[in-house]
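Only one protein chain is missing from this complex, and each of the others stays in its spot.
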Amino acid sequence: MEGIVKGKAGNSASGVLCLILKWVIILLFAVYTLFPLLWLLITSLKTNAEYFNNPFSFPAVPQFQNYINAFSQANLGQMIWNSVTVAVIATAANVFVAAMASYAISRFDFKGKEIFFAIFSAGVMVPLNALMVPYFTIFSRIGLLDSMNALRILYTAIGLPIAVIIIRGFMDSLPREIEEAAYIDGCGFFGRFFQIILPLSKTGLITAATFQFITCWNEFVYANLLTSSPQNKTIQIGIRYFTNQFTTDYVSMYAAIIIAIVPSVLGYAFFQKQIISGMTSGAVKG
Amino acid sequence: MKITKQDRIGIVLFLAPALLLILVFFIVPILSVGVTSFFKWNGITAPEFSGWQNYAKIFSDKVFWRSARNNLIWVAGACLVQVPLALIMAMVLSTKPRGWKIFRTVYFLPQVISGIAIAMLWSAVYNSEFGLLNGLLKLVGLGDSTRNWLGDPKTAFPCVLVYGLFYIGYFMVILMAGISDIDESYYEAATIDGASRLQMEWHITIPLIRYSIMTCVTLAAVYALRTFEQLYLLTNGGPANRTSVLVLYLYNQMRNNNYGGANASSMMLILTGTLVIIVVRRLFAEKRR
Partner (left out) sequence: MKKWIAFSLAAAIGVLSFTGCSGQTGTASGAGSSQAGQEVTLTFPCIWVGSDSKAKVFGEMVAGFNTEYAGKYQIKLEEQTDYDAYRDKIRTLISTGAAPDLFTVQDFPDLELYASSGKLMNLTDLLAESDMASRFEDGIVERAQIDGANYAMPYESAVVPIMYNQKLLEEAGVTSIPTTYDEFWDACAKLKAKNIFPTTQMTSANAWTSMLWYSYALAACGGADVYKNGFDDPAFEKAAEIMVKLFQNTSSDAVGADATVVNGHFFNERAAIYTNGSWILGRIKKEGVQGLYDNLVLAPGLSYGGKNGGAYISTIQAYLVAGKQDDPQKAEAAKAFLRYVSDPERVVELANSSGALFAIKMDASKIADPLQAEIVKQSAAASFMIGHFQGSVPTAVANEFPAALESLVIGDITPAEFVQHLKEVKDSNS
């Protein structure tokens, strides 16, 4: 594709215009999306007094101890580790369960399959804040209060609607013919899933995984409700460690937020790298 | 391809885990929400049956309707502005300009930054005393149009909408993944035929990623209906409920210990959302297969 664009750009005036327009769009958006991060970085190096005086000033002296504060006071290291393990397990389980369900719905025509899809996807609309009492009851009944397994199970479940919507969308776009050959060769239900559909849906699975990972990483309400011991707390609780009843230590909170961004950006970059390798290994859509 | 007996067993086995989780974490809780929406309940003492009273109350509440209207505007904005923007950016980045991998991560960054920080930033940007927006307007000689953007009933909701709709990272990820699955030979053939870049995008890319677009439109609409955190943190529905949305409305009912009313609002939200998902799928269904 690169060749095509370069060729065009070299050839005509409209190509040049296209190229300029393209870069204007790219850079404008980059500025728009980088701005919050830059602001956060600068603000996290200020004192609270400087921040109150003007949210857009630069720090007189960079306050690196905000980061030390954030790390030592809130025990962020343990919390990040907890969040990573919760997010990784809940993402893997979620995507696998969603892929199985999507395969059944997308690749087979049976009566009521759209009803199943509706049941699965309607959950996306549920305002989760309204379910504190039922969720708390469930986990107290099965004796999983104050445990990270509660979060792993809950996150696997609450991400299902979105994962099913995304993965089904990708599986629907795979042509029927590709399974038919395998079917004729005697490849069964499970063989076609593991050997054909799953590998071909890789981009869809990764996209769903990206969403799910970020959801797990950012979830706060239930992390706070269902855990109480320090060893079970996640990073979002760490960020709120600096907001108290009447006062908030903003600069330390911003430092904690910056620290919390790093693993999720790494996770995102890792997932997206998988998509590139998917791109070169041969495409199938048509 | 016929459905064999093995397929039938497989389908049951493959649907079972998802179904179990959905039952426990969605259907049963939603049923309990649905049932308690017919009760007067403060969350602590025993609920009292009150029939349709909770629904009657929210339907006669101006704030509920204003919230619903804001939600619908948001849905329209998400489908007509946010997704097309994400599509344009996805197509631009898929031509792999220099440094595209970096941009792809950069565009996604706002999604991973805690909502608290983003809200604090934007309330400072829109602030009338030291805000960046007013500063910018003064700089270019538009000092007359400076104002307290989030405190002015005329501008508050548009400002919130602008801030919400320009974060397109999620949808761009889905669309880029869709584009990455397209076979390059389509473009090569089109280039030989002398098609322009725009023609190729219109006639090749968009039809081939229609499922991804459908996914995006569905999610964009659903997210727009569910919008909560950014508004809660940025304006809390103010000024005078001008920026209220349904989830904020139901959250406030919860804060008032009016769980019956909150659950009635939840049911309305779930019904509207399900309707939206069905409508979106119908709209795109014509183009399938």
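By letter and in written order, the chains are A and B; residue numbering begins at 1 in each of them.
In this text, contacts are C-beta pairs under 8 Å (C-beta built on N, C-alpha and C of every residue); 3 or more make two chains touch, one makes a residue touch a chain.
Keep in mind it's a predicted model, so treat the numbers as computed, not measured.
Visitor: In the intact complex, which of the depicted chains does the undisplayed chain touch?
Guide: Over the full assembly, the chain not pictured touches A, B.
Visitor: Return the single residue from A:65, A:137 or A:274 that touches the missing chain.
Guide: For the chain that is not drawn, the touching residue is A:137.
Visitor: Which one, A:88, A:118 or A:221, makes contact with the chain that was left out?
Guide: Selected residue, touching the omitted chain: A:221.
Visitor: From the list B:79, B:117 or B:150, which touches the chain that is not on show?
Guide: Once the missing chain is taken into account, the touching residue is B:150.
Visitor: Which residue numbers on chain B touch the omitted chain?
Guide: Per the touch rule, chain B residues meeting the hidden chain are 12, 16, 19-20, 23-24, 27-28, 32, 42-46, 57, 120, 123, 127-129, 131, 148, 150-153, 156, 235-241, 252, 255-258.
Visitor: Provide the residue numbers of chain A that touch the chain removed from this figure.
Guide: Residues of chain A in contact with the hidden chain: 47-49, 51-55, 73-74, 111-112, 132-134, 136-138, 140-141, 220-221, 224-225, 228-230, 240-250, 252.
Throughout what follows, only the chains that are shown with their structure count from here on.
Visitor: Could you grab the centroid distance between chain A and chain B? Build each centroid from C-alpha atoms only and quote it in angstrom.
Guide: Taking the average C-alpha coordinate of chain A and of chain B, the gap between them is 15 Å.
Visitor: Residue numbers of chain A touching chain B in their complex, please.
Guide: Interface residues on chain A, with respect to chain B: 1-2, 4-5, 7-8, 14-15, 18, 22-23, 25-26, 29-30, 32-34, 36-37, 39-40, 54-56, 97-98, 100-101, 103-105, 108-110, 116, 118-127, 129-131, 133-135, 138, 154, 156-158, 160-162, 164-166, 169-170, 172-173, 176, 179-180, 183, 188-190, 193, 203-204, 206-207, 210-211, 214, 217-218, 236, 239, 243, 250, 253-254, 257, 260-261, 264-265, 268-269, 272, 275-276, 278-279, 283-286.
Visitor: In the complex formed with chain A, which residues of chain B make contact?
Guide: 1, 3-4, 6-11, 13-15, 17-19, 21-22, 24-30, 32-33, 43, 88-89, 92-97, 101, 103-118, 120-121, 124, 127, 130, 132, 166-167, 169-170, 173-174, 176-178, 180-184, 186-188, 191, 196-197, 208-212, 214-215, 218-219, 222, 225-226, 228, 247, 250-251, 254, 262-263, 266, 269-270, 272-274, 277-278, 288
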